[in-house]
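With one protein chain removed, the remaining protein chains of the complex are shown where they sit.
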Amino acid sequence: MNRVHGYLGRPVSLTGSPVIDLAQPMRRGMPQSPNHPPFRMLLERRHGDHVRDDGGSAANELIVTGGHVGTHVDALAHVSQAGMLHGDVPAASVQNHEGFSRHGIEEFPPYVGRAVFLDVASVHGVPVLPAGYEITVADLQRAQDTAGVDIEAGGAVLLGTGWSRHWDDARVFTGQEGGAPGPGPAAGAWIADHGVRVAGGETIAFEHIAPGRGHAELPVHRMLLVEAGIHIVETMRLTELASARRADFLLVLAPLPLVGATGSPVRPLAVLPDHDTAVPA
Amino acid sequence: MNRVHGYLGRPVSLTGSPVIDLAQPMRRGMPQSPNHPPFRMLLERRHGDHVRDDGGSAANELIVTGGHVGTHVDALAHVSQAGMLHGDVPAASVQNHEGFSRHGIEEFPPYVGRAVFLDVASVHGVPVLPAGYEITVADLQRAQDTAGVDIEAGGAVLLGTGWSRHWDDARVFTGQEGGAPGPGPAAGAWIADHGVRVAGGETIAFEHIAPGRGHAELPVHRMLLVEAGIHIVETMRLTELASARRADFLLVLAPLPLVGATGSPVRPLAVLPDHDTAVPA
Amino acid sequence: MNRVHGYLGRPVSLTGSPVIDLAQPMRRGMPQSPNHPPFRMLLERRHGDHVRDDGGSAANELIVTGGHVGTHVDALAHVSQAGMLHGDVPAASVQNHEGFSRHGIEEFPPYVGRAVFLDVASVHGVPVLPAGYEITVADLQRAQDTAGVDIEAGGAVLLGTGWSRHWDDARVFTGQEGGAPGPGPAAGAWIADHGVRVAGGETIAFEHIAPGRGHAELPVHRMLLVEAGIHIVETMRLTELASARRADFLLVLAPLPLVGATGSPVRPLAVLPDHDTAVPA
Partner (left out) sequence: MNRVHGYLGRPVSLTGSPVIDLAQPMRRGMPQSPNHPPFRMLLERRHGDHVRDDGGSAANELIVTGGHVGTHVDALAHVSQAGMLHGDVPAASVQNHEGFSRHGIEEFPPYVGRAVFLDVASVHGVPVLPAGYEITVADLQRAQDTAGVDIEAGGAVLLGTGWSRHWDDARVFTGQEGGAPGPGPAAGAWIADHGVRVAGGETIAFEHIAPGRGHAELPVHRMLLVEAGIHIVETMRLTELASARRADFLLVLAPLPLVGATGSPVRPLAVLPDHDTAVPA
């Protein structure tokens, strides 16, 4: 059975704890990767189209989206290397018109547990890391030391780059031309070595994207999804969390159970219980 | 700021607490209302379609869905009465090609807090209530008495009908012909009187649907969404929760922030902290 | 270059010639195969949503559909046998996220030329052939003899079953339970032997569908699409054409150039030029 991870058995005071929304709002025209179907939500019935005898009326919508659009979780089925998915599953044998029969997003048990926030932008004393900046192992260690927290095996780690602040400028945010900050292979290995279950960030791809490179290579995806079996959360909005200056918190990450899909939009939440009991010494 | 609701300030032990998934899996052909766009997820790129020089490959999908498909939350914009949404907002003035500028699902602050489970099927000693059964106020009171819990203002209440057990039989589950069990107007008023923020159940419509009636009238939607401003969660899977025989628990309900939409698919979670500290006396 | 087929060089009088629409109207809920994405058209912008300074306003829509929905043409890419498309093209080598690089519907040069109508229902003296009736070679020969026309190589042949008359009853029309009339393998071979370029009919599948069989086997698709390279038009509305009692006419068949698709909705037209010059002796 799926269980809450972390907290070392200490009771926490939840009542009244702040809940921070870690998702970007989903609307037509929001920044997203050009490799995925563009998001579109439109009303079908509007109020007044069909009014029941009792004066009631209902409105509804149709939504077209990709699974990697807005804030989302990558399933292990998302990336293969040399034809193999995580655990040496041949990709060709598990993909068809019904999606993936293995490693689809529905196999990810919703994560409820402790997460550590490594604010790399803060370490550098900037609100946003420069486009194309490669996060290093030294960055991650400094962020961890500053926060005074440990990353637990089976836990979650989120990297702060400040990139969420570019959300309203789709050209910059997508980084198609200018690139985007993120972990390079060394930082990716550091994360994998910590044995986390979930790693997340603010950019569209949890990668260091050099200017002009686009998504030509995605080594950290290979290391996390294929080799280590670690799920990735992308396009998170971490600005409010960064302002709260909390190094760890309760993360709830419950992607839609889209059977056979390679990813799903998600509304991650950070719950900040009373600090003294919540953070292990 | 959004905060955790309930628990009266008592610390709870979260570590290792069971997490129960309250969502139905989303796949083509699953039961849904014929009034809403049918769900369809299909792969676009498969592994091998485009292999990068380094041997990596990514798969992705396109998703078409309605906002009221699978387990989902109704926004206040979903239903109007005599042209008015909740709070006397004229529906016609807030709906356009971008959706609703008021009462869209993005206005619902994700709910993290205590929920009470009233298992009406259990009260009647049956695994599933009969199609078309109208839940009464007496049913709710008996369920509450049996459970020995209080429904708090601002909290959440879920009604167990056992209907989730019909999920694999779309004809029965949708209740187009045979109807579906749910609260009638009196039970709806009882729920509204308790001042909850969220009410949920297992059927497609949180209503008593008499056989052959379809969704001709939806009085409980009017009472909750329009009059009381209470959000409704529908098509929940409550069988595992019912088996756990827990009357209250921590509910996390975080629909996608689909700006302007009348509803959103959701993956609700029930976290069951240590009983003795979690349940108020 | 694509050219008009047939008519043996005789001038025809086009002016004022009747034009008969051979397409079924496309709307939500129309009969279609459950194997294909359901058709849905919904308005996005409505008039009044955004009014320009000059008082002008535009409305538009979003359409979700399959390529084999409504009246449509099957591309040669639609069906394979033992992994091979027409002309011994390995299917696996020409299909990817961009569709088919061979035998997609865009490779079909729009057909403008003579078509022969074989009204099998009329031969049997009934308005509609019974569900599950298998059209025989004798039927086709009798229909041809009655009409007094020849089927030309490179031309088009349409079979009348009267099935269009069931359009308003989706349960009957789709034939999922009761079956549908159409050519069996022998009639399929007869059509293929005539070397036509296009064969069409009124049912969803241009096949004899026995009651309760669904689309478990589609031998005529194999014979026409894979072996003979003949395009198939399905779900045509031929009732008005049947009433006109014309055995041959000018058919215009111009599917959308959906690059890489296995089929396309189409609006076929029958132009009925002056009979004396139009029909070869």
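Should a chain be cited, it is by its letter among A, B and C, assigned in written order, with residues numbered from 1 in that chain.
Going forward, contacts are C-beta pairs under 8 Å (C-beta built on N, C-alpha and C of every residue); 3 or more make two chains touch, one makes a residue touch a chain.
No experiment lies behind these values; they were computed from the predicted model shown.
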Quiz item: Taking the complete complex into account, which shown chains does the hidden chain touch?
Solution: A, B, C
Practice problem: Identify the residue among C:Ile63, C:Val126, C:Ala153 or C:Ala170 that touches the chain left out of the display. | Solution: C:Ile63
Quiz item: Of C:Pro110, C:Pro127 or C:Gly195, which sits in contact with the chain we cannot see?
Solution: C:Pro110
Self-check item: Given A:Glu44, A:Glu106, A:Asp119 or A:Glu152, the one touching the chain that is not displayed
Solution: A:Glu44
Quiz item: Given the full complex, what residues of subunit A touch the hidden partner chain?
Solution: 37-38, 40, 44-46, 49-50, 64, 96-97
Quiz item: Touching the missing chain, which residues of subunit B?
Solution: 40, 42, 44, 46, 62, 64
Exercise. Touching the hidden chain in the full complex, which residues of subunit C are there? Just list them.
Key: 1-21, 23-28, 35-37, 41-48, 52-68, 70, 77-83, 85, 91-92, 95, 97-100, 106, 109-110, 112, 216-219, 221-222, 250, 252, 254-263, 265-269, 271, 277
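Convention: only the chains that are shown with their structure count from here on.
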Exercise. Answer with same or different: of all residue numbers used at the interface between subunit B and subunit C, are over half used by both copies?
Key: same
Exercise. Averaged over CA atoms, how far is the centre of subunit A from the centre of subunit B? Could you give it in whole Å?
Key: 24
Practice problem: Could you give the separation in Å between the centres of subunit B and subunit C, each centre being the mean of its C-alpha atoms? | Solution: 44
Exercise. Note the residues in subunit C that touch 2 or more other chains, in rising order.
Key: 40, 44, 46, 64
